[in-house]
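First the structure, which I've put down as structure tokens, then a few questions once you've had a look.
One protein chain omitted, others in place.
Showing chain A:
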């Protein structure tokens, strides 16, 4: 039915859209056709049908640029609205253009907010968005927010406004309490997933609301319930009853107030689970020994592919998961302080593992075990048990080298260590050419290669050179401008770059800004890049989502120059203290393109240029 669409405008009389075919389209917003419509209308109708099949927002953005007709058709049919920077556009403007949105993805604060670099109250409030969408998108089904400030009142309004609401994902958000969760539980009758991941839930101890009890009685549609970040006890009886009446439940991640005894009961009620967050994974006083029961629960859960939790792991209980290991695709042990000996029996059973998060307490030896068994590993994250600069390094270049030799299909790695060598990083670049994400954090600032004393330039250079698909890179250790020249020269696919305590001069920044055409997100801290480097990116900033520079050498003059030359850039200067000296360096500068100019909700410590 769609073969000749988008073709010649002059031949529209040859074919028409049969009324039956029109009704067969799954997309109701296409105007129904009763009789032969005018040619323009036909084209637009057809276009709308075709565009249904375009789901990627990048493809849709491209399609909308073809001509006005395409712009309109695309705007009518876009169902998922992805906004990577909530300040790049206003709610009113987005709602005005896209009338049929069913799903919203909205991201707020810059990533460095995760590390306390963005003062409280900076912004990214969800309130204006939900207020605007409430009347405009009655059919909204899905909201996914990342690093936004979400108030309880927002959740209440959400729950009351969208009767078909199904999926709520909050990642790294803050501002809400269990009262907000209660509103969601109570009012969203079609709720399919409630995923709370790494949020800061802000209750007082004595004001915690029993939100789990608020789910309506009777069978629920719940497929996913993730609440491991909610730091308050839940009503276990209510949780148990909820799981019992949620036959579709596939993902359950509980918080660390759930002991193994309770976990057993939940698992027995939901043997169909695919993703399990195990909570505390220890016994509470007086509970007794649940090892046998737990082991049989894991044996019975044949669908389990993803395990996480282990917030207070009782080591005697770790063997109970052995029966499930062979099926595991994803295992997160990053809260469990285990040694290589404890890891061994687990990991040697995990032949199918693709995602593995672990603490560096397993040491290089543990990583060697991973490399020996997990031949299909795609993503590895090694977190530091002691996240300080002078802690004793538990993993090193040895572990990285082993991983590179054993896990050739590795696509993503985040590795915290105290020391590294260029040789190991080069080895990884040669062995793991599928790498998309390479994030190496040498925790001690300015650490060189610990064997040769050289800067880490060659290692990172090899990564960008050999891993042609690399899109995300985070660098650390002692780095000169050479490292950045490599990134600029070879990092042609790099979209996200994180820099800290690196480089010698403006040249470093210039290399990157002039050399990386796909660069979208650049975050830099504590590096000696100044105004000249900043201004060398003028040609590219409109193609980027944002640039963050803190504790560098840029000045107010430089920032103002950017603002002057790029009228659609919003340049924010964030101050922790009032500046006495106007010639001094900017503490924090955050700049991003925007269709709506400087925001009107900036707090006093943010200056908009």
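We adopt the following convention: a residue touches a chain if its C-beta (ideal position, glycine included) is under 8 Å from a C-beta of that chain, and two chains touch if they have at least 3 such contacts; residues count from 1.
The rule is short, and it goes like this: contacts and distances are computed from a predicted model.
Asks: One chain isn't displayed here; going by UniProt, is it "Aminotransferase class I/classII large domain-containing protein", "Adrenocorticotropic hormone receptor", "Actin-related protein 2/3 complex subunit" or "Auxin-responsive protein"?
Replies: Missing chain, per its UniProt entry: "Auxin-responsive protein".
Asks: If I consider the whole complex, including the chain that's not displayed, which of A:447, A:472, A:495 or A:593 touches that chain?
Replies: Spelled out, the listed residue whose C-beta touches the missing chain is A:447.
Asks: Using the touch definition up top, pick the residue from A:45, A:64, A:77 or A:149 that touches the left-out chain.
Replies: In the full complex, the listed residue that touches the missing chain is A:149.
Asks: Looking at the full complex, which residue from A:393, A:406 or A:491 touches the chain that isn't shown here?
Replies: Candidates A:393, A:406 or A:491; residue touching the omitted chain: A:393.
Asks: Which listed residue, A:314, A:423 or A:596, touches the chain dropped from view?
Replies: Of the listed residues, the one touching the omitted chain is A:314.
Asks: Specify the residue from the set A:283, A:355, A:368 or A:429 that touches the hidden chain.
Replies: Answering carefully, the residue with contact to the hidden chain is A:283.
Asks: Spell out, residue by residue, where the missing chain touches chain A.
Replies: 112, 114-117, 119-121, 149, 151, 174-175, 198, 202, 204-205, 229, 233, 257, 282-286, 311-314, 334-337, 359, 383-393, 416, 418-419, 441, 443-448, 450, 453-455, 478, 480-481, 500-501, 504-507, 525-526, 528, 530-532, 551, 553, 574-578, 584-585, 587, 603-605
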